[in-house]
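Worksheet: one structure, shown below.
Only one protein chain is missing; all other protein chains are in place.
Per-chain numbering from 1; labels A, B, C and D assigned in written order.
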């Protein structure tokens, strides 16, 4: 690349409208309006999100188990406000309220599924948009080429017309490869990483409710950690 | 895109015939005539359809359970006409008619499978049409190019010939990315969303037939709801 | 498309040889000679085939069950010649011959698997041919382009040479999208549709052999039908 | 195609080196050296191989069962040399040596898995090479185009340069569609076909060791055959 063309050569408002408008319109046919509007928020969250600290989660569960053992399950009520993890929060609340272990587990699993479904939808939106944007880029280029070829009265404008026609392909490729595809992949990785946290949370809550000893709970939950973290203080 | 070509530059009847005719013909080889004719209706339904209100479904099941508990299963006969959900309707009708729980469950599952198969076929038609239309667009462009190149007596018509040849590619890309692909994706999402409703309906009917208490049924079915809806009145 | 080129512009025997010959040769490496020779027969059958009448199949099974109940299993021997469905035929023959239910079921399942494997192979042939024909179309175009470019002594023939080179791509695209891909899809749909018939036939034969009442058999088998057909006379 | 270019127009040694060398080098990164060297042998075997005669295999197993029944399991030792099928050979040898049925079955299953893994690796090599060869064809064409475009001092050589640049794409397409892809498909089909033979061999050996009657063994194994062969003498 050695061109000296000004940056403005890459800006073309109608092209942008075709690619962005087309992709968003196609996305709106596929997905509910609410999910589409929420997807930039999902992208932002993806960038900022740190994967949860599993060791801290286990420590909190063990601390809860100690309190429950010492002072009874009902004393956990005062601690619920301090719990970050939504699954642990719901589970402890239900245990305190006297739900049976079966109901607690089913509710937690349903909640975990709902969470997973939300991640899956986010990924599906990114995936689809990553497929639509290059397609609308190509549609825009075809529109531009046909217009240009249909009216070749001034051959000297051929190059410029071609350049403008190619801009939509460029926009589509950039949108797909800079935004949608990487974020789709990221969301997929993140939801797989969260599965372990979810499993730790559910097993921890079940163990607390069944009154297992804090030491046994800790040993059991730490087997979910990778070797390096297992014996960490 | 900066062309000043009139809109008519994008209209070419023979091209339309090649792309639409070809795609529909290929679709007719794949799918039964009836399914193909029904597919625009499916697309329309997809746009208008709201996903079923699961909370209302649970409330109706609980109300039916209360009536059945208080006045006996047979009194449900008078309420069947008010039931919207076809699975619940069939299930209650069979329960009133005295079918065994095993037969009721198998019939409901078969009906749910038939429903899912109908959605899957709709999605398969959209998917295939979304694959055939760009292919026939390319076939049309090749036809146009060969005709143009075989007869280049007047080079000044080259541009116009090329423009017309490209129109079929444009048609194919638009048909695929504006109609078929988004609707295929939408149908796929919708049938996944319906799985929960189906599960709630079947479990609810089975619980009513086995005479469980309305409160227990409600608690059990609400675990299928996402957290926000679970405690709603 | 506005060309006035004669139809002969689209006929080129060497191109046809490259695309058809190449695809068939590649197909012969993949699949046994017998399966390749049989594949046009499979395509013909696909067009003519109507999916089996499941209701008639159930009625026949119920009629057989009534005869078996009234006059004993052995009297079914005289009816075997009237049975269309090959699985039912084999199963009743074996039951009459005194095979144990386990052997009858295993033989029927193996036969059903062999049938499914035959459909799968037909689909695999169509799928592969649908992948090879555009590839050999491209190979032919590359051959044509290289020949044309290597010898450009007469530039006025450039257009005609290009047209001829593109013909193989056109042939490949037409073969794939008019023949192979639609038939592959059709065969896939058809074998899924047959699974229910196979299940009805096997369950019916097993029920007849175990001497269940005709009414119970009918009720059980009808649960496999879609709702509309279930209560049909 | 109507070119009169000599065949030599399609021969270009550097192009061949780029495509073949590149594909093989990429293959060597993916697969162990030994597997790559063995892959032409695998391709040869694929062409010559006839699928095993399952009927003969069953007959041999029944004959072995008869001998074992009549003269005791140990007399099979003298027959081991005549057995072709490696699984049957290993199994009978182990049974004669007094291994327990559990160990015999586990060894046979491991051996069958190793065989399947060998086929899978052969298919994986073909698949990868079928993906790398068009890619290196494209890389070669890009190299050629860039060289040609960077030095356009003599425009009359443009056509010839383009022709040479396209040759690598042609080589890549031919290698993929004439060699690698068809053989990959063939290997996939062959290993699926062998699964039945393996199952027959393992079940047969287990039945011989447990001393089942030859007639029962034959009946059981024949259920694995397609209908036409089942009652063959």
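The rule is simple: a residue touches a chain if its C-beta (ideal position, glycine included) is under 8 Å from a C-beta of that chain, and two chains touch if they have at least 3 such contacts.
These numbers come from a predicted model, not from an experiment.
Trainee: Touching the left-out chain: which of D:11, D:44 or D:152?
Mentor: Only one listed residue reaches the unshown chain, and that is D:152.
Trainee: On subunit A, where is the contact patch with the chain that was removed from view?
Mentor: Counting only subunit A, the missing chain is touched by 1-5, 9-10, 47, 159-160, 162-163, 166-167, 169-170, 173-174, 176-178, 181-183, 185-186, 189, 219, 223-227, 230.
Trainee: Which residue numbers on subunit D touch the omitted chain?
Mentor: Residues of subunit D in touch with the missing chain: 12, 14-15, 18, 22, 25-27, 29-31, 86, 90, 103, 106-107, 110-111, 114, 121, 124, 128, 131-132, 135-136, 138-140, 142-152, 161, 164-165, 168.
Everything that follows uses one rule, which is that only the chains that are shown with their structure count from here on.
Trainee: What rotation angle takes the CA atoms of subunit B onto those of subunit D? Round to the nearest 5 degrees.
Mentor: Subunit B sits rotated relative to subunit D by 145 degrees.
Trainee: Would you kindly state whether over half or under half of the residue numbers at the subunit A/subunit B interface are used by both copies, giving same or different?
Mentor: different
Trainee: What whole-Å value do you get for the distance between subunit A and subunit D if each is reduced to the mean of its CA atoms?
Mentor: A distance of 42 Å separates the two centres.
Trainee: Roughly how far is subunit A from subunit B, centre to centre by C-alpha average, rounded to an integer in Å?
Mentor: 26
Trainee: Which residues does subunit D have that touch at least 2 chains other than itself?
Mentor: Residues of subunit D never touch two or more of the other chains.
Trainee: Touch graph of the chains shown: is it line, ring, star, complete or other?
Mentor: Looks like a simple chain-to-chain line, open at both ends.
Trainee: By the document's touch rule, what are all the touching chain pairs in this structure?
Mentor: Touching chain pairs, listed by label, come out as A-B, B-C, C-D.
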